[in-house]
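Please find one structure pasted underneath; my questions will follow.
Removed: one protein chain of the complex. Kept in place: all other protein chains.
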Amino acid sequence: MSGIWGKNLQVSIFGESHGVAIGITIDGIPPGLEIDMDRVLFEMARRAPGQNELTTSRKEKDLPELLSGFLDGKTTGAPLTAIIRNSNTRSTDYSLLKNVMRPGHADFSSRVRYKGHNDHRGSGHFSGRITAPLVFAGAICKQWLEQKGVTIGAHIQSIGSVEDEKFVDQRQVSLEQVENLKHQQLPLFKENKTEEMRKVILEAKDDGDSVGGVVETFVLGVPAGYGNPFFDSVESTLAHLVFSVPAIKGIEFGTGFDITKMRGSEANDEYYYDEDGQVKTRSNNNGGIVGGITHGMPIVFRAAVKPPASITKKQQTINVDEGKAAELSVEGRHDPCIVPRVLPVLEAVTALALMDLMIGVAADE
Amino acid sequence: MSGIWGKNLQVSIFGESHGVAIGITIDGIPPGLEIDMDRVLFEMARRAPGQNELTTSRKEKDLPELLSGFLDGKTTGAPLTAIIRNSNTRSTDYSLLKNVMRPGHADFSSRVRYKGHNDHRGSGHFSGRITAPLVFAGAICKQWLEQKGVTIGAHIQSIGSVEDEKFVDQRQVSLEQVENLKHQQLPLFKENKTEEMRKVILEAKDDGDSVGGVVETFVLGVPAGYGNPFFDSVESTLAHLVFSVPAIKGIEFGTGFDITKMRGSEANDEYYYDEDGQVKTRSNNNGGIVGGITHGMPIVFRAAVKPPASITKKQQTINVDEGKAAELSVEGRHDPCIVPRVLPVLEAVTALALMDLMIGVAADE
Amino acid sequence: MSGIWGKNLQVSIFGESHGVAIGITIDGIPPGLEIDMDRVLFEMARRAPGQNELTTSRKEKDLPELLSGFLDGKTTGAPLTAIIRNSNTRSTDYSLLKNVMRPGHADFSSRVRYKGHNDHRGSGHFSGRITAPLVFAGAICKQWLEQKGVTIGAHIQSIGSVEDEKFVDQRQVSLEQVENLKHQQLPLFKENKTEEMRKVILEAKDDGDSVGGVVETFVLGVPAGYGNPFFDSVESTLAHLVFSVPAIKGIEFGTGFDITKMRGSEANDEYYYDEDGQVKTRSNNNGGIVGGITHGMPIVFRAAVKPPASITKKQQTINVDEGKAAELSVEGRHDPCIVPRVLPVLEAVTALALMDLMIGVAADE
Partner (left out) sequence: MSGIWGKNLQVSIFGESHGVAIGITIDGIPPGLEIDMDRVLFEMARRAPGQNELTTSRKEKDLPELLSGFLDGKTTGAPLTAIIRNSNTRSTDYSLLKNVMRPGHADFSSRVRYKGHNDHRGSGHFSGRITAPLVFAGAICKQWLEQKGVTIGAHIQSIGSVEDEKFVDQRQVSLEQVENLKHQQLPLFKENKTEEMRKVILEAKDDGDSVGGVVETFVLGVPAGYGNPFFDSVESTLAHLVFSVPAIKGIEFGTGFDITKMRGSEANDEYYYDEDGQVKTRSNNNGGIVGGITHGMPIVFRAAVKPPASITKKQQTINVDEGKAAELSVEGRHDPCIVPRVLPVLEAVTALALMDLMIGVAADE
C-alpha cells in the first residue's frame, strides 16, 4: 500500500468501506488558514451517495470529525486529521463476494497483492467511499487556492455517447457559472443535454447495467510559472493523483489525443499581449501547460470514467476458493453511473495537486 | 526543478542540451545484475537523432560513459551514474530565441519559472535530448525485468490520421515480433501502413511543418499482484513518468476513453481459468490493471505525442525583451515528427516504473 | 510540520495534547501480520503517565481505537490507523502560558514557526503525549521483528549522576532479562542502584525541579547486512527518529564519544569465527554498525534525555504579548523525571527504524 502522497503538501489516507472509519491526515497546510466548514460539507455532500435516482440509494452522512490541526476556525500548522465513521454498512451483502471475483473490480488483483488478507467487505480499501476524505482535503485546499485567485471547476463532458460542449477558454465561463455547475444534478455547460443523459443512465439502471463518461476539469487563475520538471511536471502531478481515483482509465490535457492529428502550425498556441499587457495564447491546445509548467492560460484536462463494475446483470467469472468458473449477479445498492459523483473528487485532487505545486515554487524564492 | 523520481528504484536526471553533459544516476539497482552494454547502446541508438530522413539531421553519438556502480560487467549495488557529453552543439542557432518565445515550447513558461536564469540554448533542460539518459536507465531496467519474464514492446498506433491496428492480446504477438518492432524505422503491426505514414511525415517536413501521433506500449509477462494503491497505482506510477516525457499530452489504459461509451456488462473483463489453470480475462478493456493493481493480463497504454513545436513555418508570437508582438520562423535541424524516437523513451519509462513497483512488492514479503 | 516519516514503512502522526485525539497511521505493514493487542497495550502502559510517584499524577488510559487496516486479529495490508482520545485535559492550567514562554520548552520557537496559530494548550503538538501513538506503532513493529528473531531492550544508563553499568554484549543478557527490564519501575541491570536513583528524582520533585538521564537501547539478533548508505545508514535512520522524541539532546553508538579517546588498534573490533562458524567481533565499540551497515553484533546506542522543562521553581523569562520580562512558575502535574517513560518510546522508534531498514533490504533481493 502507498497511502501517502505529496511533496510540500502531504496527505495520508486510510480506511476501509466496512471498517470503523475512513479518514485523512493533511500535513503541511500553512498555519492560520481560516476554513469555512460549511463549504467543506457542501463539497462532501456533492460526492455523497443517495442524492437522487441517478446514484446508489445508500445513504451516508459522511460527516467528518476533525481530530487535530484545527483550532478556533483556523489551521494550527500541525497535521490536520479528519475521520468519517462508517455506519450504514450491510456486511452481509458482501459475504458471497469473498471468493467470487467481480469482473472489472479489484477483488482478484487485491487478493493476490495482499495474499487474501485484505478486507473484502464492500471492497474494503478499494471502495469508492475512500474518496470522501479526498474531497474533504480538497475542499480545504480550494479555500487556500481561492485566496490566491485560483478557481477549480468541472462539468460532465459526456455520459456514454451524449456529449456536452468542451471548455475552451476563461472567457467562456464566469466564476458564477463555475459555482452554478456545482449545484446541478448533472453539471453541464449545455443544460439542454440533461434529459438525454438522464435517460442513458436510467436505461442502464433498468437493465441492471451501468454506464461511464468523461469529466472535464478546468482551473482558472493559475499564474504562469508553476510546475517542477523534469519529473514533477504539472501533467505528471495531476495525472498521478487523478489515476488514484477509482475507475479512471484515461487523462488528456488541452486538446489531448486530438492534438496528434494536428500539424505543429495548428497545434502551437501563439502568444500575444492582451490589452492589459498580459501574455496570452490565442488557442489553448496545450491546456495551460507547456514544458510541464503553467503558462498563464486555464489548465484543462479530461478524465475517462469507466462504467461501474458492480452490476446486477449476470456475468461469467471464477470462484477462487473452488478454483472453477462461476456466474455472478452483484446484488446491493450500486451506482448505475458514477460520473456525477466523481466530479467533486476530480476537483479535489486537482486542488491538492495545485496547492502542492504552488507551495513548492514558493519554496524556491 | 524536481529531477529525482522513484521509491524503491530512484533516478536522478541532469543536464542541458548545450551544457557540458547530460546524465542520470540510478539508485537502488540490486547488486550483481549483469548488464549487456551492447543492448543498452542499441536502445540508445533507437532514440538517437540523425537516423534517417524522417528525423532531424543532427547527429549525436550519445555514447554513455559509466562513472560508478558498475564493475566487471555487473552492478555493484552503489549508485550507477552515466553521462553523455554534448558535442554537436550549435549554440548560435539559438541566440535569437532567448527573447522570442516559440509557441508550443517551454520558452515562456520556463523563463517565468526560473526567472530568466534557465539555460535557453537548445531548450536547455527542456530539450528532448534529456530523454537519452532515460533510455539508458530504462535499458538496464529492461534487462532486470527480462530475468523476471517481463517484456516491454511498443508500436506506432498512429501518425496524424493514419492508424496501425491496436494491441489486443498477448496471443497476438510473439516475443520475436516484439523484438522485430524495435528494428523497424516505423514500428507497426501492419507494415503495409509504412508508406502512408512516411508520406504524412515528409509532406509536413516539406511544408516546414510537423506532425504528431500516438504510441501504444504493452508489457507482457507481468504477474498479477503488482501496484501500490491508494496513491501509487500502476496507472499513477506509469502516468507520472510518461508525462515527464516532453510532448506527451494524453495517456489511456486498455480501451481508454472508449470504455466510457461501453456499458459495464461490456467493459468488465470476465475471468476464466485457462487450460493451465491460470487466471485470465476474455477481454482486456482494463489494460491489465484493476484497482490500480496488475491482474496478470498484458498492460497496455497509449500516449498522445504532440507535433514538434519547432517549425520553420512562420508563426505569430511575442518578444519578451521588447514587450511586443513578433514573428518567428524556427531555423535549425528539427524533427518533423518525434513519434518514432519517442517509442524507446516510453518503453524506457515503462521499464523504470515496473521495476520500481516490482521491487516495492518484494519489500512487503 | 513534517509528521510523516519512513521509506518502506511509513508513519503519519497527528494530534495535539488538548485537541480531540492523537493518533498514527502506519503504511506498509505486510498483510497478514498477527498482532497480540495485549502486548501492544502493555507497551503503551509502560509509557502512560500516572504510574507511580516518580512520574506525573495525570492519569491517561491511552486506549487506542483501531480504525482501519486490521481485521480478525491480522493486518490487512491497507494503512493501519489508531487514535487515542484526549480526555483528562485541564485546559485552564495552560491559559497563562499562551504569552509567557517557558524556558527550555517549545513555546517560543513554535510560536514563531507557526505564527502564533499553534495550539499552545498543554504544549499542543509539542506535548510528550504525542509519543503515545509512536509506542503503539513500535509495539506492532516489535512483533514483526520478533518473528525475524530481533529483540529490542532498554535500560536506564543514568539519572543525574547515578549510573547503571553499560550494555556490553549479547552474552550479558538473556531474553528473559530483557523482558524483565520492561517490568521494573526503574529498569536497570544493577537493581541495587534503584533506591539511589529514586532519591535523586524525589529530591528534585520536592524542590519543584526536575532531573534528566541517559537511556541505553540495544537490539539483539539483527543479522549482518542491513543499512542503506550513503544517506540512510543505520545510525542516520535511528538518529533521525530518536531526535524526533521530545527532550533528546544527544545520541552515541557503541562506545560513542569515548571512542574518540581510543587509538585505532583499540577501537577496531577484531573479527573472529565463533564455534558455530558465525562471524563475531571481540569488542563492540562500533555498536553493531560499521560503514552504516549492521555486522551481526548487537546494536547499542545511548540517548541523552534532558530534565523536563516544566518546573514549579521560579524562572526568569519573557511575556511576548507585553514584550517584557516575566517571572514564571509552571503549575500543574508534571514529571520530575521523564527518563523511565522515555524508555518504551526509544524502543518503539528503534523498532520502526529497524523494520523500515529490514523491509528495505528485502526489496533489493
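Residue numbering begins at 1 within each chain, and the chains themselves are lettered A, B and C in the order written.
Note that in this section a contact is a pair of C-beta atoms (placed from the backbone, for glycine too) under 8 Å apart; a residue touches a chain by one contact, two chains touch by 3 or more.
Since the structure is predicted, the reported quantities are computational estimates derived from the model, not experimental observations.
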Touching the absent chain when the full complex is considered, from C:Thr25, C:Thr56, C:Asn228 or C:Thr350: C:Asn228
Which residue of C:Gly28, C:Gly254 or C:Pro340 touches the chain not shown here: C:Gly254
Touching the unshown chain, chain B contributes residues 1-4, 10, 12-16, 19-23, 25, 27-28, 31-32, 65-69, 71, 74-81, 83, 113-119, 124-125
Tell me which stretches of chain C touch the chain missing from the display. 1-5, 7, 13, 101-106, 108-110, 112-113, 125-126, 130, 158, 160-161, 204, 207, 209-214, 224-233, 235-237, 239-244, 246, 248-257, 259-265, 267-273, 277, 279, 281-282, 285-287, 289-295, 302, 304-311, 313, 315-318, 320, 323-325, 360-361
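The working rule: only the chains that are shown with their structure count from here on.
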Could you tell me the distance, in whole angstrom, between the mean C-alpha positions of chain A and chain C? 39
Chain centre separation (chain B, chain C; CA means) in Å: 46
In chain A, residues with contacts to at least two other chains: 1-4, 13, 113, 125
